[in-house]
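Only one protein chain is missing; all other protein chains are in place.
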Amino acid sequence: MLKINDINVYYGNIHALKGVSLEINQGEIVTLIGANGAGKSTLLQSISGLLKPKSGEIIFENEHVAGKVAQSIVKRGISHVPEGRRVFANMSVEENLDLGAYLRKDKKGIKEDLENVYQLFPRLEERRKQLSGTLSGGEQQMLAMGRALMARPRLLLLDEPSMGLAPLLVKTIFRIIEEINQTGTTILLVEQNANMALSIADRAYVIETGKIVASGSAEELSQSDQIRAAYLGGH
Amino acid sequence: MTARTQLLKVENAGIRFGGLKAVSDVNLELKKGELVGLIGPNGAGKTTFFNLLTGVYVPTEGSISLDGERLNGLAPYRITKKGISRTFQNIRLFNELSVLDNVKVAYHSLAKHSIFSSILRLPSHFSGEKEMEQKAIEFLKIFKLEHVLHEKAKNLPYGQQRRLEIARALAANPKLLLLDEPAAGMNPQETEELMNLIALIREKFDLTILLIEHDMLLVMGVCERIYVLDHGQLIAEGTPEQIRSNPKVIEAYLGEEVS
Amino acid sequence: MELIQQLVNGISLGSIYALIALGYTMVYGIVKLINFAHGDVFMVGAFIGFYSITVLHVGFFPALLISMAVCAIFGVLIERIAYKPLRNATRIAALITAIGVSLFIEYGTIYVRGAQPEAYPSGLVPLKSIEILGVKISGQSILILGTSIVLMILLQFIVHKTKIGKAMRAVSHDMDAAKLMGINVNNTISATFAIGSALAGAAGVIFGMYYTKIEPLMGIIPGLKAFVAAVLGGIGIIPGAMTGGLVLGVIEALVSAAGYSLWRDGVAFIVLILILIFRPAGLFGKNVREKV
Amino acid sequence: GCNSSTSGSEEKGGTIKIGANLELSGGVASYGQSAKEGIELAIAEINKKGIDGKKLELVTVDNKSDAAEATSGALKLATQDKVAAMIGAATSTNTLAQVQIAQDNKIPLITPTATNATITFKDGKLNDFVFRTCFIDPFQGTVAANFATNDLKAKSAAVLIDSSSDYSKGLAASFKKAFKANGGKIVAEEAYVAKDTDFHATLTRIKAANPDYVFLPGFYEEVGLIVKQARELGLNVPFMGGDGWDSPKLVDIAGAASLQNTYITNHYSSGDSDKKVQDFVSAFKAKYDGKSPDAFAALGYDTVYFVADAIKRAGSSDPKKIQKALAETDGLELVSGKVKLDKNHDPIKAAVILEYVNGQQQYKTKVNP
Partner (left out) sequence: MNILRQAKFFWTSIVLAVVFAVVMQFLIAGGSINQFYVNTLFFIGINIILAVSLHLIIGITGQFSIGHAGFLAVGAYASAIMTMKLSMPFPVALVTGGVVAAIAGLIIGIPSLRLRGDYLAIATLGFGEIVRIVFLNLDYVGGASGMTVSHLTTWPWLIGCVIVTILVIVNFTNSTHGRACISIRENEIAADAMGINTTYYKVTAFALGAFFAGIAGALYAHNFYIIQPTNFGFLKSFDILIFVVLGGLGSMSGAIIAAILLTIISTYLQSYPEIRMVIYSLVLIVMMLYRPQGLMGTKEITSFFKVGKSAKGGIQHDSKNTVA
């Protein structure tokens, strides 16, 4: 579904991604783990068009999308839930969700999807009119995910959805990620919480200072001693 | 628990923002040398509680005292001078300043030379600055930051920024250190290093620490006691074991069993 | 009676400030830029209206529309050329550029046509003034007040109820997140400038009709006053601009009425500072403290 | 002519450099620009024939309506360009900022329109190198007061001045003195500053004082607005002002109807049948696309002729000789009237009273000083 070939991304002089390649198949949950500053967010931003890779290819459903503007990438079916949620704080929950469907014209479909999102996140329905800036962290995360789903994506990019959330919420969020995946949405999940991520993922990549250093099925990787030592805590 | 003297006493403290009671009726006590955790769901009011302790917000009710001295209504910088220092949930370093200067800023209240002597470059300026610099360098060695002394804070990797923030907070010479989610955004490996660091500074600086954290491994691993906040109110208090099995906490925060 | 007349005077003056402030506040609200060139777009609007009437011999309303259209394009050009490259720079850099653009428009105009004033033909909008109990209210000032109110409601509607308005608010809050929604950030910002500048253009023509005299530096003082009005009401807030404009106008009129006309602006600024000290985000602004 | 090597001015290829230091940008750019147009017209006319075979070369600097820039501009003209004479700024401040430069470098400075008394004469001392073309004597105010009392039968008057202008203040002071001496009463005194646009509040106040007559010694840009707004508010008493009103733009701004029942004192009338005036107006219109000259343009124009006359009489482009010739000017016919300088280097001119009828100036009377 998505194929990345050897992309390089720079911030000024900083070489943030050094020849990264990866592949995601239809229907999978793929997780990308790595330390702080390894380049995970950078990779997601390159896919969703917020950053332009200097070289390399990004192929989504047989189309080259590297360097395209974010708007056209959303249109093609990729939604990105950015790090730190980034909900539109001074708008209501409902307005945020509306914006998720900004590019869509099918009123009926939008309405359906809104129902679906509310079904997935009943909490959001309760808070429909509340300004999203006043939601709790977990609720904002749900909103960010719901908002992304409103674009009816085929590929959903999630950047550290569990960050800063209470354990209870972390569990809820992961449960929902699995649910979303079961409805047929492919997911690329970036996580610090590698234990959790590996437990729901099909496959995983490990990124270190801008390079992919390991990949394999989630099971394999969670068994690997090296990975355990570096990312899963030495217990 | 040995009979340790009381350091911080919070009685019925609370604050409201408009109609919202962000924190209400919180009673909390810390003894010298303790390491205590503060947990609770997102938006429970934990950070707000820190803000009350440090004077960022003035409590609308209740009282807070450190070593028997009332802190209510004091400006944040005064509270810092009295001995409470903190880190922030979202890192707040002085980005354009070097690592060394970040720490020197925290030493500011110890500086004896006046603006006047600095402007005239009197000897007291040079001796004062020199002393600060030496102290800061010594200090940064403890935090393994001596190799980046002249790097701008914003250019440090995330983990080092967190460490620098803790170092800076300690440089202000607190009796009580407040850490707001120090492990946020760290992977389990980094979290473990952080736990070691906390243990180290506690020993070295004779500190009392109050810690907010969502990472249960860390909280349960290092804290002697834990307070649980929900909807601005304390719902539980106790040792890690007690908290882990407290049904209220499980319902509000932990979810079924944590491993 | 005199007092009531003075209040009427103040409201008339205030509605002109409000008219300019609406565009100011709208641009600020969305792109967080103090667009110092706004007053100069207002001036350009006044001249375009003037030339439309005297050279093209069109009526007042066609002139108004022509001016709004040209100013909209002009505003978009300014944004694309001078502000867009600075989107990721500091706000103060953008502010200096705005000052540069403002000077450029002023002195470009002087270079092209000289500094001498021009006068709008009289009797463009033949409105009778009405007199109630000795209080004279000119038909034109009622028209201006009405226009400002209608435009305020319209703007409020656009920003809060339409799709483009939602896009504008999203962009104002978080550009990258807006991009991820599929919003075309450049077009949205252009639309903002187009609307804001069209409003300035309209204000220019109406100003010309009301006061008759226009000149290349006419935008400086009303621009500054409108900015003050916008801040007074809470910058970025559309009804705030309206209220701020009226408050400012009434203060100025009352100070003059008390016989201190030379202190007029001084008092207005003192009131501004006092209001800001007690309501640091203006009359309508919410004082959102930085969350720690 | 006699061509002894001179200290101040260098004559290259038979030209004499004249400097102009004007407000071409900044707050009062419109004054400076008008003056410049008049100056350029006069220079072009004079250069058709030349002065004793020499041409005038104009060096213009912009002082940005700022005193500091005016000083620096004057220094440039005096020491870099080494001009034979400098035409000073349109407003008093920016002229005052040049006075010392003119004195120190011994180069005549002639301001077309700056009216502050201390420019030429200060603390009992004459600035011998400084001159002006406009007239500042309070004469106009007295004429207006007498006219108000005798012809308009006004018993009470309001005075509205431009407080940023010494000219306005001076006229108002002499008006008040004469009007009171005539037994009249001043019922309101109000002020504004140049570039204000809304006068409704002040006018409402004046209206409440119920005067028979309003004395308004200002410049046409504001005067036009004031008269218009006064009429809107139903303040229909006679308004009267000085030469600052004189511009065709006044009629455009105020509208002919509002200008009914208004009067000015002036040294000439652009609607005057005087040939000199008519020639100037038509030459100006021809050069500037049909634009009509205002008082700043007329005085700028006159200033050049004033200087040219002195150069001719001095028979030299030596600044010191020009200075001497300037001081001796007597009976020079200019657009703005016949000029004779008094001991303070201020011109003495006659005044005429004009009335606006249907937007046209109509000659009422002439008053000699």
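Letters are used for the chains, namely A, B, C and D, taken in the order the chains are written, and counting of residues starts over at 1 for each.
Here is the rule we go by: a contact is a pair of C-beta atoms (placed from the backbone, for glycine too) under 8 Å apart; a residue touches a chain by one contact, two chains touch by 3 or more.
Note that the structure is predicted; figures quoted are calculated from it, not measured.
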| item | value |
| --- | --- |
| Displayed chains contacting the withheld chain | B, C, D |
| Touching the absent chain when the full complex is considered, from C:Val76, C:Ala94, C:Ala167 or C:Ala200 | C:Ala94 |
| Chain not shown: contacting residue from C:Phe60, C:Tyr83, C:Tyr120 or C:Tyr210 | C:Tyr83 |
| Residue, one of B:Lys9, B:Lys32 or B:Lys81, that touches the chain absent here | B:Lys81 |
| From D:Thr71, D:Ser247 or D:Asn266, residue that would touch the chain that is not displayed | D:Thr71 |
| Among B:Glu11, B:Glu29, B:Asp67 or B:Glu129, residue touching the chain not depicted | B:Glu129 |
| Chain C residues touching the omitted chain (full complex) | 30-34, 79, 82-97, 99-104, 106-108, 110-111, 171-172, 175, 185, 189, 224, 227-228, 231, 235, 262-263, 265-266, 269-270, 272-273, 276-277, 280-282, 290, 292 |
| Contacts of chain D with the absent chain, listed as residue ranges | 22, 24-27, 59-73, 75-76, 78-80, 92-93, 96-100, 105, 116, 118, 122, 163-166, 169, 193 |
| Sites on chain B contacted by the missing partner chain, in the whole complex | 54-56, 75-77, 80-81, 85-86, 88, 92-98, 101, 104-109, 111, 113, 115, 118-121, 125-126, 128-130, 132-133, 150-152, 154, 168-169, 172 |
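Definition applied: only the chains that are shown with their structure count from here on.
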| item | value |
| --- | --- |
| Chain C and chain B - chains in contact with each | A |
| Centre distance in Å when chain C and chain D are each reduced to the mean of their C-alpha atoms | 36 |
| Rounded Å distance, chain A centre to chain B centre (Cα mean) | 32 |
| Where chain A touches two or more other chains, by residue | none |
| Residues on chain B engaged by chain A in the complex (per definition of touch) | 39-43, 89, 157-159, 181, 184-192, 214, 216-217, 252-255, 258 |
| Chain A-touching residues of chain C, taken from the complex the two chains share | 163, 166-167, 169-170, 173-174, 176-184 |
| Interfacial residue positions of chain A with respect to chain C in the complex | 48-50, 69-71, 74-75, 79-80, 82, 86-91, 95, 98-100, 102-103, 147-148, 151 |
